[in-house]
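The other protein chains are all here in position, but one chain of the complex has been omitted.
Our next item is subunit A:
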Amino acid sequence: MLKIIIPTIMLMPLTWLSKKNMIWINTTTYSLLISLISLSLLNQPNNNSLNFSLMFFSDPLSAPLLVLTTWLLPLMLMASQHHLSKEPLIRKKLYITMLAMLQTFLIMTFTATELISFYILFEATLVPTLIIITRWGNQTERLNAGLYFLFYTLVGSLPLLVALISIQSLTGSLHFLLIQYWNQALPDSWSNIFLWLACMMAFMVKMPLYGLHLWLPKAHVEAPIAGSMVLAAILLKLGGYGMLRITMMLNPQTNFMAYPFLMLSLWGMIMTSSICLRQTDLKSLIAYSSVSHMALVIVAVLIQTPWSYMGATALMIAHGLTSSMLFCLANSNYERTHSRTMILARGLQTLLPLMAAWWLLASLTNLALPPSINLIGELFVVMSSFSWSNITIILMGANITITALYSLYMLITTQRGKYTHHINSIKPSFTRENALMALHMTPLLLLSLNPKIILGFTY
């Protein structure tokens, strides 16, 4: 695993020592090379994990997430070039350093073997993200957004630290290789109920669960494009990944403790999808759509069946790519009109037809059109929740419909219809932007040819 971590750490000296006209080229190229190295991890021969050392491992769940993380860094760098072009050189280098630092922590989080190490790195991802949101965001609301982001996550995760340490003092070790063999049923007591809550709340806040999701629209909207991309695509998946790992230890309390969270998620996905139909702010729409998709992942993880785990993993990867692409598309609008209001940049298909093609593909994958991996994820989750309880099909069906509704609403408002007179002087699409969209879409479409890579460890 050091073959991925050390190059990522070395991206930081690379930015500081590069010449002024080479910083973007160097960092994008080398981060693409690092993502090529990480592709080799997708070769998971069996359900067991590939152990690289005592500290790092990869298994069929963490490998796709790791590949997604390393794939996104060059995309984030490509997306940030425009809005940073007017900044002084040192600030550009600082931004890239923050991204590289965040990337290092994310890679180490997804491959950590020891749960306390996972926790420390999970918390460590907060600091660069806070700095990116608060320092490089564009509106005054970014200060509030950073505070909400930091404190929601920390209040949820400090009980997790205490819970992990108490589990360690009881069982002796929190190493994944050992826990999977020592796993025994948690005895039934009030303190174990609080232990369950302490373990899960951190990830619920991160996912986010419907009642604790207030930080997400703020943080996603106020962050600059790379911040939005990394937040939507990967940081939310940290919550899902953590939940998938830690529920292994938390049986049988999960059988009854999961009910409130299942109810919140099932209701929340409908509520947040419906709110999307009323949004005027494009980034806010995409943020709420992230909450809705992640609610599906929470339902899948809490049901704990093999099919639902497959659906959760596939949905996480698919949503990561789709949501990141939607944020890039929204950003291409924002860079031209400097406004996130949807109706201010409408009828774009006439002016930017190729970008309209990317908008179409992104919206179609967002509404889970077959045969994309979004559909595979959602379908598995719907099927497994139907088998858990027949009534959920009503809510799930309603959610799929409303998702289709708001995705098409977003597509039609921004692309179709007559364009307004005030946007006929926008710059045409840059090759960089088209390349960005293509690099998002190609893995998404190619994965529909071989989805078993992303179906996780219950395949």
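Note that in this section contacts are C-beta pairs under 8 Å (C-beta built on N, C-alpha and C of every residue); 3 or more make two chains touch, one makes a residue touch a chain; residues count from 1.
Rule of thumb we're sticking to: contacts and distances are computed from a predicted model.
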Name under which UniProt lists the unshown chain, selected from "Tetraspanin", "DNA-directed RNA polymerase III subunit RPC3", "NADH-ubiquinone oxidoreductase chain 2" or "Proteasome subunit beta type-11": "NADH-ubiquinone oxidoreductase chain 2"
Among A:42, A:124 or A:177, the residue in touch with the chain that has been omitted: A:124
Per the touch definition above, residue among A:47, A:173, A:191 or A:255 touching the missing chain: A:191
Hidden partner chain, touching residue among A:37, A:155, A:277 or A:391: A:155
Given A:24, A:105, A:210 or A:241, the one touching the chain that is not displayed: A:105
Of A:85, A:169 or A:390, the one touching the omitted chain in the full complex: A:169
Those residues of subunit A which, in the complete complex, touch the missing chain: 105, 120-121, 123-124, 126-127, 131, 134-135, 143, 146-147, 150-151, 154-155, 158-159, 161-162, 165-166, 169, 191, 198
